[in-house]
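One chain of protein is taken out of this complex; the other chains stay put.
Naming follows writing order (A, B and C), and every chain is counted from residue 1.
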Amino acid sequence: MTDFPDNWGRWGDTDQLGAVNLITDEARARGAAEARTGWTVSLARVTTPFPLTGGPMAQATAPTTAVQTIMQFTGFGAPAMGEVMVMTTHHPEVTHLDGLGHWVEGGRVYPGVDVADSSGPTGVRHGAADVYGNGILTRGVLLDLVPGGRLAPATAVTGNDLDEAAARAGIEVLPGDALTVRGGWDRATAEPPLPGMTASAVQWMHDKGISVYAGDVGDAMPPLPGEFPGALHRLGLGKLAIPLIDAPALEDLAATCERLDRWTFQFVLAAPRIAGTTGLPVNPLAVF
Amino acid sequence: MTDFPDNWGRWGDTDQLGAVNLITDEARARGAAEARTGWTVSLARVTTPFPLTGGPMAQATAPTTAVQTIMQFTGFGAPAMGEVMVMTTHHPEVTHLDGLGHWVEGGRVYPGVDVADSSGPTGVRHGAADVYGNGILTRGVLLDLVPGGRLAPATAVTGNDLDEAAARAGIEVLPGDALTVRGGWDRATAEPPLPGMTASAVQWMHDKGISVYAGDVGDAMPPLPGEFPGALHRLGLGKLAIPLIDAPALEDLAATCERLDRWTFQFVLAAPRIAGTTGLPVNPLAVF
Amino acid sequence: MTDFPDNWGRWGDTDQLGAVNLITDEARARGAAEARTGWTVSLARVTTPFPLTGGPMAQATAPTTAVQTIMQFTGFGAPAMGEVMVMTTHHPEVTHLDGLGHWVEGGRVYPGVDVADSSGPTGVRHGAADVYGNGILTRGVLLDLVPGGRLAPATAVTGNDLDEAAARAGIEVLPGDALTVRGGWDRATAEPPLPGMTASAVQWMHDKGISVYAGDVGDAMPPLPGEFPGALHRLGLGKLAIPLIDAPALEDLAATCERLDRWTFQFVLAAPRIAGTTGLPVNPLAVF
Partner (left out) sequence: MTDFPDNWGRWGDTDQLGAVNLITDEARARGAAEARTGWTVSLARVTTPFPLTGGPMAQATAPTTAVQTIMQFTGFGAPAMGEVMVMTTHHPEVTHLDGLGHWVEGGRVYPGVDVADSSGPTGVRHGAADVYGNGILTRGVLLDLVPGGRLAPATAVTGNDLDEAAARAGIEVLPGDALTVRGGWDRATAEPPLPGMTASAVQWMHDKGISVYAGDVGDAMPPLPGEFPGALHRLGLGKLAIPLIDAPALEDLAATCERLDRWTFQFVLAAPRIAGTTGLPVNPLAVF
């Protein structure tokens, strides 16, 4: 896919923000203006940890999950309870932010840094997820591909599909917007084949100037015949440097948009400020 | 301190939200209205992980910290980098939310649940931090006790001090507000004796109807002579059920408020939606 | 069971070795003399770790287990592979040594130390498993309760049963011997009800002067009607201070003894020298 556009170099050779640079003062103010009642809706899945420890103090078998926790022994008669938490940052059961350093194309990460320079045994030096630690705020839009329903398995989502959903909602997608796309799938629990975004859909994001993507439609699994495999990660994250919110939950958001007949909102994202990782657990909010 | 007010029972016997119940529709809308430019300021410290692994692949000795990470071996020629993260949820180096189930008074947690019912070896059943998983949005106010400076060691902060700071800023604190208080201390790195909130300051929070507290002034360490020890945790978190943001970083916020001469903002908090823990890492934002 | 004998004080008020004190020079030399061909048989289960990380780099669901491992990213072109290992020390799937500090009776551990003095949030100060770090070597004996078979579920194993097995094997159990008992159960995978050792069997161990116990018959689960519940842990480990090898695998040992018609051997045990824990993974050997 050598003719696909890319943003490598667009904001300099050392940039770490990627498409978030598209959030201009104007875009940001547009996002702020969407907060009216202040009512918040979470775009994150609930992740249920399992014990880090197994039997005899906990069940001997259990599904593994994104997060494991262990309650600490805090001493006899201690007034407080606490725990230690172990997390697989890119696990499909936890809503997380894919930083730009997560993805490697041809041995390099956006905007052309050798992966041996961006990542080492002890962490990430370029493109870590916490470069957005000061928060991302912009207007969010929801494109619901199948209101009240679920995409057919192995559906190839195209730019046209996104245009049609925007027309249905009566909204115009603008540069700097955070894009949420609902297909009705919970990728953490669904059985394949999963629907997926095509290169044409990622091209559409580029044309519109999307800054962040948070959709329950990700890359098809298995890859779709005749389509570029892994388009969202390889082209969207890798080439266009659009940070991805992986494994969001959009049912509450869709229900709220439907109820209010309002498909735009203040999108606000604030990952924990933990430095040097390729991914971080997040809870993006839609504010109405 | 048997005459100190408490909120146990105020919102029922099974409530898990505590003082966050004070965020009425009116308070929430007041918070939303504060978002104008959409500019965001983080209230979180940057936490630098250390390797979960020691030598020979990483340094053999290092300070421990709140978070440890390990880069995964993702296979030869793998296109993506990832990691596993281990976190001590209540470590002073990571900005975190103290859930109501964190604190135990007389063997019970708010609003009177036996700790053996609220916590078990495998996690928290009542008062977990993720009860706020749908997000908290309200108006935030900053009371800067020492603009540009730092409180003297072992200062006892009282309700009067808070009144004076509010007067200096020209603001009226209202029910449902999130309160941020700056004393100029980074508790994670500072040497004792640390300043601390007194029972009178916590009483003030109760009188004003504070919903969430995020201050760099916490409980004095060591306890202040003649003052109720651990007032913020024992009275504020335990009795009043005001969730605490522990270990915030407020210097950027204070600089922004000073520059804009504006001491109120949209406060928005969204912890990762990880169930069943007493604490969670957070990155509260102030939106201007 | 107030009339059950105990060893508290028998070797002083600060002793940490318990019944291992019964291995005299004579007993030790008796053990050494058993090594003839030098052929070794392991008494440990094979524990298969599962990934510490979940998907997408590993399976998204898996049974939990005693040990989790994660392959480290050791850098590009690194010449060596390595990993980090997480272990639940008392998990039934890993053969492990129960140190004397593991068991608490009436708030105290052998030989009468307050548990708040023996254990703290950061580890064990009295009765840690590594007090045997210099190795345990003595004569081992195998009592096979059901050669070639398996005890009926919920069997109550008594001192008489042990006497009969010894008579069948034609051996005399002597003071300082390490006792292995085979009932044909793999407690990690078996469905309850499990057979178990009774107080009479533990009394027998006391009478014979057993120094270490490694049997696939542990405490019955659920407890046996009319029998003292948890006799092996509460009386054997707690009162008599006989360190227990929990979750051994004795099928290979039994087959070897049968083949050689030889029911004694050199028993040798060397746990990793990791300080301050209540349990450690071990691989006891029988040397023929």
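Basically, a residue touches a chain if its C-beta (ideal position, glycine included) is under 8 Å from a C-beta of that chain, and two chains touch if they have at least 3 such contacts.
Remember, predicted model here, so these are calculated numbers, not experimental data.
The chain that is not displayed touches the following shown chains in the complete assembly: A, B, C. Of C:A166, C:A188, C:L240 or C:V282, it is C:V282 that touches the chain left out of the display.
Residue B:T88 is the one among B:Q16, B:T40 or B:T88 that touches the chain not shown.
In the complete assembly, the contact with the undisplayed chain comes from C:D25, out of C:D3, C:D25, C:E191 or C:D261.
Where subunit B meets the omitted chain, the residues involved are 50-57, 59-66, 72-76, 86, 88, 90-93, 115-116, 119-121, 188.
In the full complex, subunit C makes contact with the omitted chain through residues 25, 28-33, 35-42, 44-51, 53, 57-59, 67, 69, 71, 78-90, 94-95, 101-105, 115, 118-124, 130, 133-138, 233-234, 252, 266, 268, 270-279, 281-285, 287. Although one chain is not displayed, its contacts with subunit A can still be listed: residues 52-53, 57, 70-75, 81-82, 84.
Convention: only the chains that are shown with their structure count from here on.
Each chain gets a centre from the mean of its Cα atoms; for subunit B and subunit C, those two points are 46 Å apart. Computed from the mean C-alpha positions, the centre of subunit A lies at a distance of 48 Å from the centre of subunit C.
Taking each chain's centre as the mean of its C-alpha atoms, subunit A lies 26 Å from subunit B.
Annotation for subunit A: residues 50-51, 53, 57, 59, 86, 88, 90, 115, 119-121 touch two or more other chains.
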